[in-house]
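A single protein chain has been omitted from the complex, and every remaining protein chain is retained in its original position.
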Amino acid sequence: MKNKNLYNYILTIADNSLILAQRLGELCGHGPNLETDIALTNISLDLLGQTRSYYQYAAKISGEGKTEDDIAFLRIEREYKNCLLVEQPNTHFGYVIGRQFLFDVYHLMLMEKLQNSPDETLAAIAKKGIKEVSYHKRFSSDWVKRLGDGTEESNTKMQEAIDDLWRCTDELFFMTDAENAMVKEGIGIDVSSFKGKYYKEVSEVLKEATLTIPENKYFTKGGKEGIHTEHMGYILADLQYMQRTYPNMTW
Amino acid sequence: MKNKNLYNYILTIADNSLILAQRLGELCGHGPNLETDIALTNISLDLLGQTRSYYQYAAKISGEGKTEDDIAFLRIEREYKNCLLVEQPNTHFGYVIGRQFLFDVYHLMLMEKLQNSPDETLAAIAKKGIKEVSYHKRFSSDWVKRLGDGTEESNTKMQEAIDDLWRCTDELFFMTDAENAMVKEGIGIDVSSFKGKYYKEVSEVLKEATLTIPENKYFTKGGKEGIHTEHMGYILADLQYMQRTYPNMTW
Amino acid sequence: MSEKEVKNLEEIFEARIARDEKIEPKDWMPEKYRQTHIRQMSQHAHSEIVGMLPEGNWITRAPSLRRKAALLAKVQDEAGHGLYLYSACETLGISRDELYEQLHSGKAKYSSIFNYPTVTWADMGAVGWLVDGAAIINQVPLCNTSFGPYARAMVRVCKEESFHQRQGFEIMLTLCRGSEEQKAMAQDALNRWWWPSLMMLGPTDAESIHTEQSMKWKLKRKSNDELRQQFIDQTVPQADLLGLTIPDPDLKFNKETGSYDFGEINWDEFWQVVKGHGPCNKERMSARVNAWNNGEWVRDAAMAHAEKNANKKIAKAS
Partner (left out) sequence: MSEKEVKNLEEIFEARIARDEKIEPKDWMPEKYRQTHIRQMSQHAHSEIVGMLPEGNWITRAPSLRRKAALLAKVQDEAGHGLYLYSACETLGISRDELYEQLHSGKAKYSSIFNYPTVTWADMGAVGWLVDGAAIINQVPLCNTSFGPYARAMVRVCKEESFHQRQGFEIMLTLCRGSEEQKAMAQDALNRWWWPSLMMLGPTDAESIHTEQSMKWKLKRKSNDELRQQFIDQTVPQADLLGLTIPDPDLKFNKETGSYDFGEINWDEFWQVVKGHGPCNKERMSARVNAWNNGEWVRDAAMAHAEKNANKKIAKAS
């Protein structure tokens, strides 16, 4: 493959959307009310749409006759490059919202930069994505505030989720080799450049939600380099089930 | 395949052991105390051992160069012939015990008949199995009594599990085509012959456990004909994960 | 109101319906009309919500990204249908919480078809093709029913359902044009969903209650048996197109009637499922009740937060 770095760079972004969409897909029909059920499905659909655009592009540049589905379904676990944050389980609604919020703030900042990439395809996907991700962020921040500044129980639960998920935030700004290479080529985004802005914005929302900003300085990482949590294998077992069981078919 | 009926007959018995072993395997390390953890793992191991003997025999008579693992891992869902009872989830420990108990009573009665089958291999597997299954039954009946005649909470939970699982009991005595054919050949067991005995014995234990014998006369079936509950797909997604992802390898 | 006055109002009301005028929530209506509509619309809404579950079961396992997105969108549409059907109910003076309470306690029914498991991917095709197909036949006449909010909701629902139905058929078509395994999967799904789909059109006319009154209020235009015949006549040629066999040895085109004769329906099974003893009744109800119970703290928090905000605004204004 000629553009190995670009290919990997695309997956680093796209796999987040795929795995988060998959996690949200598990919830469909099980939300706390119809309105949130619909909203979360909507977010899942947006993310899936983005995933497809990225993978179609990656498939094209791979030059190996790959399809979006080959990329989505036929890699081994170590080849998925999503961050650990998006694979965290739907422990309770606080976790769903916390995960979404901590990802959305990052995601929007990334899209805002990426829309100016000289790579026209990536820029176009990002441009379209900004509208969607802005909505996601509004939804998740609103719910962080509702749950944080709701009842005592909801405050405890929201705080628990934030405390727990916090250790996955640092990885968002870890630069993989593919990212560094694409930054060098002027195409990719130096995510570490908006790390400070990220924590500032996140902290403001948490403060408004009357939540405590975690002080934990220990973080986990590995996802972006393909070393995932023990949750990932089970996600993939379901995700890949059909393609693995019935290979080489049209659906 | 020459012995298609015998082959299917073996699977009808063996798949129960496989799927129940798999369900018990999920629990390993998560039991209410070490002693039950060890005991349930032990049962899982016994069942897995039986499964292997059956599948090895089935592989041999299939005459298609199949291995025990091909049979265990490479069928599609509709080809698994286990009853619905064994695929029921580990909702809580009462369900684990209830499922085990309702199966063990049946299983022991089946083994006791099967040890006299003129098919020497089946008779030998059954003979060995009797010792194991007797222990399973003792363990599960004891726990039904402990939980039934324990605290108010445990009584409620055990009753809930029995009430819920009851509808899966009738299927144990449903005769598939393969079973009928093998009964005709004098090799298979007419399970319907000990249905009355089964409900009598189960009822006695439930009574001793101060539990109410369910009066529900509506039952579900389908598993023995390959139509499973919605749980089954997820069981198989995990069970088959490695063999489907990495086909044709030695482990 | 005197008995005579009521009688008078009722006559005016029935006359309006006869003239095809729409009844709106603020209009006077007989109590029985209100109750019947609450019952039918909420049953319909519940069916949409419970109906999300058998299809939701395949979202994480859909075999391609395109199918996954389409399935997500479909299940989301169902949630949307539920939402505006509940809203239509609410115009008759019952709250959504009360309606849920009726569902969760088993007092309210939902379509029995959703108590069957979705066993393979092909079920996503069969459900769309057959279940949505039968639903449309039930629902199209309701676009002209007498109660305005219900009629308007049904216009939108039917449009989306018919999209879903085509999508389901297309899944089946892809399978039938695929490998042997795929075709077998499609046939197997048809085998399992055919009879329950026929039952979806309701009990035979002889057993059906509510019919006469419902006809007058345009909640029903044709009898269950007529609708069932329509469904069969429409579906058999589609099965032929797919190259699939309808699992009914008695199915035969009748040249005299121009319709298909068909075999006996297992009504015992129908009533067993209706009474709560189908393959998945318990699972469906648990899933709904769990979602509701687990969501309580979230709904409470949203309410508390909204109150706090309202109080802040009042404090600011004063």
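Letters A, B and C mark the chains in the order given here, with residues in each chain numbered from 1 onward.
The criterion applied here is as follows: a residue touches a chain if its C-beta (ideal position, glycine included) is under 8 Å from a C-beta of that chain, and two chains touch if they have at least 3 such contacts.
Note that this is a predicted model, so its numbers are computed, not measured.
Although it is not drawn here, the omitted chain touches the following shown chains in the complete assembly: A, B. The residue touching the chain not shown here, chosen from B:44, B:117 or B:176, is B:44. Contact with the undisplayed chain is limited, among B:113, B:128, B:146 or B:221, to B:146.
Not every partner is drawn; the one left out touches chain B at residues 22, 25-26, 28-38, 41-42, 44-45, 48-49, 51-52, 55, 68-69, 72-73, 92-93, 145-147, 149-151, 153-154, 157, 238-239, 241-243, 246, 249-251. Although one chain is not displayed, its contacts with chain A can still be listed: residues 76-78, 164, 167, 216, 218, 220, 222, 227-230, 232-233, 237.
Throughout what follows, only the chains that are shown with their structure count from here on.
Centre-to-centre spacing of chain A and chain C amounts to 35 Å, using the average Cα coordinate of each chain. Separation between the centroids of chain A and chain B, computed from CA atoms only, is 41 Å. With touch defined as above, residues shared between interfaces to two or more other chains in chain A number as follows: 238, 241. Shared contact sites, meaning residues of chain C that touch two or more other chains, fall at 61, 181.
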